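Note that one protein chain is taken out, while the other chains of the complex remain in position.
Now for chain A:
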């Protein structure tokens, strides 16, 4: 089942995507979605170096993409 969700991009992922967010129509899980978007936008970072969040909370990569959700891919952080 395809689900329409919103993806948020930060830092180098936003630079590569050229947008801060975009709608995606996807099926499967969050890891599959990242691989799809990585191919589309040419993200340098492999999934193993990222975390993923759904609706403002960290999530598991094997979670399915839910319709209406807000998904954020979290590159390695560098605050402090």
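What we mean here is this: a contact is a pair of C-beta atoms (placed from the backbone, for glycine too) under 8 Å apart; a residue touches a chain by one contact, two chains touch by 3 or more; residues count from 1.
Just so we're on the same page, contacts and distances are computed from a predicted model.
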Fill in the blank from the handout: Looking only at "Electron transfer flavoprotein subunit alpha/FixB family protein", "Transketolase", "Molybdopterin synthase catalytic subunit" or "Multiple sugar transport system substrate-binding protein", the name UniProt gives the absent chain is "Molybdopterin synthase catalytic subunit"
Practice task
List the residues of chain A that touch the chain left out of this view.
Solution key: 8, 10-12, 15, 45, 49, 53, 56-58, 72, 74-80
